[in-house]
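Written out below as structure tokens is the structure these notes cover.
All protein chains but one are shown in place.
To keep things simple, chains are lettered A and B as they appear, and every chain counts its residues starting from 1.
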Amino acid sequence: MDTTQITDTPPPAAQPTATEQKRAARGATRPGDRIFLGLSRGSGIFLLVIMAAIAVFLTYRASLAISKDHGNFLTTFEWNTGLQEPVFGIAVLAFGTIVSSIVAMAIAVPVAVAIALFLTHYAPRKLSGPIAYVIDLLAAVPSIVYGLWGALILVPHMNGLFGWLDDYLGWTGIFSWQGGAPRSMLTVGILLAIMILPIITNVSREVFRQTPRMNEEAALALGATRWEVIRMAVIPFGRSGVISASMLGLGRALGETMAVATVLSPTFDIQASLLDPGGGTFAQNIASKFGEATEFGRDALIASGLVLFVITLLVNGAARAIIARRAEYSGANA
Amino acid sequence: MSTATVSTLKGARLPKWSPYAIAGGSVGLAIAIGLAAGLDSRVQWGLIAAILFIVGTYGIAARVEGKRQAKDRIATSLVWVAFLLAVIPLVSLVWVTVVRGIKVLDLYFLTHSMGVVADTEPGGGIYHAIIGSLEQVGLATLIAAPVGVLTAIYLVEYGRGKLSKAITFFVDVMTGIPSIVAGLFILSLMLQFEMQPFGFAGSLALAILMMPVVVRSTEEMLKLVPNELREASLALGVPKWRTILKVVLPTSIGGITTGIMLAVARIAGETAPVLLLVFGNPFINTNPFEGAQSSLPLYIYQQYANSAGSGAAYDRAWAASLTLIAFVMILNLVARGIARWKAPKTGR
Partner (left out) sequence: MKLQRKNRRALALGAFAVSGALALTACGSDDTGNSNGGGSSASAQAGNIKCDDAKGQLLADGSSAQKNAIDAWVKSFTAACSGVQINYKGSGSGAGVTAFTQGQVAFAGSDSALKPEEVTASKSVCKGGTGIDLPMVGGPIAVGFNVPGVDKLVLDASTIAKIFDSKITNWNDAAIKKLNPDAKLPDLKIQAFHRSDESGTTDNFTKYLIAAAPSDWKYSGGKAWQAKGGQSASGSSGVAQQVKQTSGAISYMELSYAKDGIVPVTVDTGASAPVEATVENATKAIAAAKIVGTGKDLSLELDRATKAEGAYPITLVTYEIVCDKGNKADTLPATKAFLRYIASTDGQGQLAAAGYAPIPDDIIAKVRTTIEGLS
């Protein structure tokens, strides 16, 4: 790709425009310039104001709710906001959100990396182009469609897998199954994995494709097999890229609402087993509870939304930090 | 002669057809085991076949070609298996949507609303949802695209100092807003002002979700515009704003449009904020500023949720899904087309 151009242009861009701007700021500019600058700066400020408004507003409403919580906001296993003495806590939601995301990542990351490798190093060239394209498009399929598919197609097909897991891995406790309909955290995790697979695959594929040809050829010349080339040249090069891709996927899995709401059988408790139906996630809980929530109940839901927001923020921040670090040390790229 | 030298240099190789043979063998064996053990889950059969294939490949290759080659073959087959496993659900998703969606998807379906048809009965259509979606997404784009592009212009062309740093940071933060939280924000504002649900409220939430995406992609595209172009224009005495409008933007318009269209495609499928804000409506409402509206994702969700397991409702949900996917895909394809057609003529 023309990545070299990308890196080369921005730094020099800084100097001339900066001087130009100083000149502009000194006045004596044309009205057109002033209007345009005003417009663009205005929209920047507008964005800032919206964001600040959201942050302030959410924090304010959340604090209203939390201050009246008669349980412990972090550890209570209950969500009863309609009582005279409301009791609610995010423990179950945090658990469900994290567990379903972990399951999704555990499935999606290895598979996505494998597909990315397949597309860059294994598949015949004629095949890899169109497949990459289709996977790219799949990343744009709306989540409600995944939800519909999950509820009507995936769930009925999970019985076999669940029975099998229970038979052979039931003794671990994590995979024990009491025979409930398979609308459980594992199904949610699998569905989320399928949803985030295209994103992770796409980014990973881009990264793998940028492995310096020289490194690969050097390894091949030393007699390495294809797998050894991948292990010694491609994966070390692409590791940070894959990590940040996974973080992007994780961000999406954490905030996913409708797909979870259609597939999960929500209950407000924590199940040791991934297979038994029950549990909930932040986003799903908001979507299914907001309708009947009183004003106070909405504040409580906003508080839980704020926690989700912070978690997503941390994940995205981590991804960005990794990307930034990678940009520093891998000279030729990005 | 040649065969002899090759074989001494490269060592023994399995014939080209061997992976297929091993695959065939393991599938056969898996079916046999499945039948013998009375396992009725096809998933289980597939798993057994996959395990047999991997073990078989490793065993045979290790004997004939040596351990390193065997590992390579395992890796190859694992990559293939992972690919095929991942393809199954994705293909199933597309296949089911098309096959089930096509059942009721016709002109009547596209030009009629649900009207008085109960959710569990056959009949009705998605016209109202299409209108709602187009209007809500269109209005969101009208807000988010200019603000996003202008902000990106500010960041790239003017922005120095604290303000631009703050904007960059908050744009980053905004990309992380879960869609349901954006919906909650607007909903609370609405309740504050005692407003009834209406379509434009959905647009506002969608715009919040769309703006950071547009800023990001536009920023990238503007950075791609070579500085020589700007300098040349400025040197000719063209004012900066005209330079931006006449040189910088036209050069990057392809990329910017692509970014906006991809963002549109993303928000077109958002259900959660719309669910909170526009109420849903079985009748046609072409006025996004007053009265409840529907939208395609919301329609899909409601058909699923209110179906009581009725086949007619499921069919409509699938048909609406197909319409929505087609809409999003067309946007994507057009965006890609524009990107290719208008790619900045700076590189190779």
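Structural remarks
Just so we're on the same page, a contact is a pair of C-beta atoms (placed from the backbone, for glycine too) under 8 Å apart; a residue touches a chain by one contact, two chains touch by 3 or more.
Owing to the predicted nature of the structure, the values given are computational and were not obtained by experimental measurement.
Listed residues A:Pro31, A:Pro124, A:Gly223 or A:Gly291: the one in touch with the omitted chain is A:Gly291.
Considering A:Gly32, A:Gly129, A:Pro156 or A:Pro212, the position touching the chain not shown turns out to be A:Pro156 (whole complex).
Of the candidate positions B:Ala12, B:Leu191 or B:Leu333, contact with the hidden chain is made by B:Leu191.
Although one chain is hidden here, its contacts on chain A can still be listed: residues 80, 82, 155-156, 178-181, 183, 261, 265-267, 269, 277-278, 288-289, 291-295.
Take chain B: the residues that touch the chain left off the picture are 111-125, 127-128, 130-131, 134, 138, 191, 194, 196-197, 246, 250-251, 253, 257, 279-286, 291-292, 302, 305-310, 312, 338, 341-342.
Just so we're on the same page, only the chains that are shown with their structure count from here on.
Separating the CA-averaged centres of chain A and chain B is a span of 13 Å.
Only residues 40-44, 47, 68-69, 71-72, 74-76, 78-80, 82-83, 85-86, 89-90, 92-94, 96-97, 146-148, 150-151, 153-160, 163-164, 166-167, 170-182, 184-185, 187-188, 191, 208, 211-212, 215, 223-227, 230-231, 234, 239-242, 244-245, 262, 265-266, 268-272, 275-276, 297, 300-301, 304-305, 314, 317-318, 321, 324-325, 328-329, 332-333, 346-348 of chain B touch chain A when the two sit together in their complex.
Chain A makes touch with chain B in their complex at residues 2, 5-6, 9-10, 12-13, 16-18, 20-21, 24, 29-30, 32-33, 35-37, 39-48, 50-52, 54-55, 57-58, 61, 110-112, 114-115, 117-118, 122-123, 135-138, 140-149, 151-154, 157, 159-161, 163-164, 194, 197-198, 225-228, 230, 251, 254-255, 257-258, 262, 282-283, 286-287, 290, 295, 298, 301-302, 305-306, 308-309, 312-313, 315-317, 320.
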